[in-house]
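For this view, one protein chain was removed and the others were kept in their places.
Chain lettering (A and B) follows the sequence in which the chains are written, and residue indices restart at 1 in each chain.
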Amino acid sequence: MRETASILPLQLDGLGFAASGERLLRDVTLTVRPRRRLVILGPNGAGKSLLLRLCHGLLRPSAGRITWAAPERAARAQAMVFQRPVLLRRSAMGNILHALAVQGHARQARRARAARALEPFNLAALADRPARLLSGGEQQRLAMARAWALVPEILFLDEPCAQLDPASTRLIEEMIARFSADGMTIVMTTHDLGQARRLAEDVAFLHRGRLVEASDAARFFAHPASAEARGFLAGELIL
Amino acid sequence: MSLIATALDLILSGDAILLDIIALSLRVTLSAVAIGCMIGLPIGAGLAMARFAGRGVVIVLVNALMGLPPVVAGLLIYLLLSRSGPLGPLDLLFSPTAMILAQTVLILPIVIALTRSVVEDLWGEYEEQLRSLNTSKLRAIPTLLWDGRFSLLTGVLAGFGRASAEVGAVLIVGGNIAGHTRTMTTAITLETSRGNLALAVALGMVLMTVTLALNAAAYGAGQWGRRIAG
Partner (left out) sequence: MQILQILATASTLALMPAFAAAPGHITVASTTSTEQSGLFDYVLPIFEAESGIEVRVVAQGTGQALETGRRGDADVVFVHARALEEDFVAEGYGVERLDVMYNDFVLVGPGDDPADLAGADFAADAMAAIAQAQLAFTSRGDDSGTHVKERTLWEAAGLIPEGAWYRETGSGMGPTLNTASQMNAHTLTDRSTWLSFENRGDLEIVFEGDPELFNPYGVILVSPDRHAHVEAEGGQAFIDWLISQEGQAAIADYEIDGEQLFFPNADDGS
């Protein structure tokens, strides 16, 4: 797919983050491997979203290092989809055109490329509709399509289905599977264990700002190593 | 009541002098609004996005300047453009250009202040998404201005209202010269002092109608825009 070197793997070393004196994330060391689907699990407040934002560069770590394999290309080769999609006050097509324009794609190529991003996800019929008047599920699919249009090597997803009904959740999961099949690396957070079991190839389990466990998904779900993870998987209220 | 009848008669007869006065007023105020927007929108957006020492002071200053009395703005431009002033050689005093300048000074703080507030709110909403797309703050400005277009319209209207209604500034820098710098408001002042209330009322009615029509159009556009753009 690319001749240039991949920006992955992504290496996190002793990553920490503090806000107003409180250490919200500490000493996270983790490798994000290329072409894998990594799911970050953990109870509320464990620091999952924080970790995604640090990786994506929306926040600056207060300790530790984030190392991309090809740092000079890293910024352009990643995208993120948020729990609540942030859509501009334009048409569905306009939102994708804007993202392409911001990333410096040639004007002539944008429209065709945007159309190609809408088509596979059944959004073509909505192309001219105002994005912010779409349903919640349609909005999140549009946000996904917008990320897709940018052809990132890695896509960060922060609880992408938290506010969606089961039908919409299923459509989003199909999109994630398709992105992955195309070779995109996926890093997502979820609090839905069923979704984690369906999508994860690797799991990172956070608890109270610490990385407690990181392993491949099959082993994590079958034989969690830590007491916290065992409790979490058993549906206990761990604090 | 006969006063209003006479006034209506004047308007409906399409009196040439009346039409000239209306045309000049619109030309001056619309030009001032256009220039005010060209300067004020980017400055307001820049003020919303930039973080620098003394930013708070600038914001307070701009907000305060929204209340700048028109006569003071007029006096400043007068001293600037007077033959004895720094821009005297341009020979602009008592010209429509001078009036456009003075009204621009009145409009600018309104446009800047409203743009800042609209853009700042939108940036709060869009920041993560735009930064995720690697948008620089500078590149974000046109995006934010465009997405705030319907809210910004309100500010532009407020600016238009202030400029079209004021008399102090245009009177000082324009001189109310018949056929050259006489606008609706300066003519109303003159005709009232002449005791020619019918013409003054006629002009007042035109001024209110124009303002009403513009506001209605902008309100309609805003409603329509919110419905189609969310």
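The working rule: a contact is a pair of C-beta atoms (placed from the backbone, for glycine too) under 8 Å apart; a residue touches a chain by one contact, two chains touch by 3 or more.
Nothing here was measured: the structure is a model prediction, and the numbers come from that model.
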Which displayed chains the hidden chain touches across the whole complex: B
Candidates B:82, B:134, B:154 or B:211 - the one touching the absent chain: B:82
Full-complex contact with the absent chain, from B:92, B:122 or B:206: B:92
In chain B, positions touching the absent partner: 27-28, 30-31, 34-35, 37-38, 82-85, 88-89, 91-98, 100, 142, 175-178, 180, 190, 192-197
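In this text, only the chains that are shown with their structure count from here on.
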Interfacial residue positions of chain B with respect to chain A in the complex: 125-126, 128-135, 139, 143, 146-147, 228-230
In the complex, chain A residues that touch chain B: 53, 56-58, 75-76, 79-80, 82, 86, 88-90, 98-99, 102-103, 130-133, 150
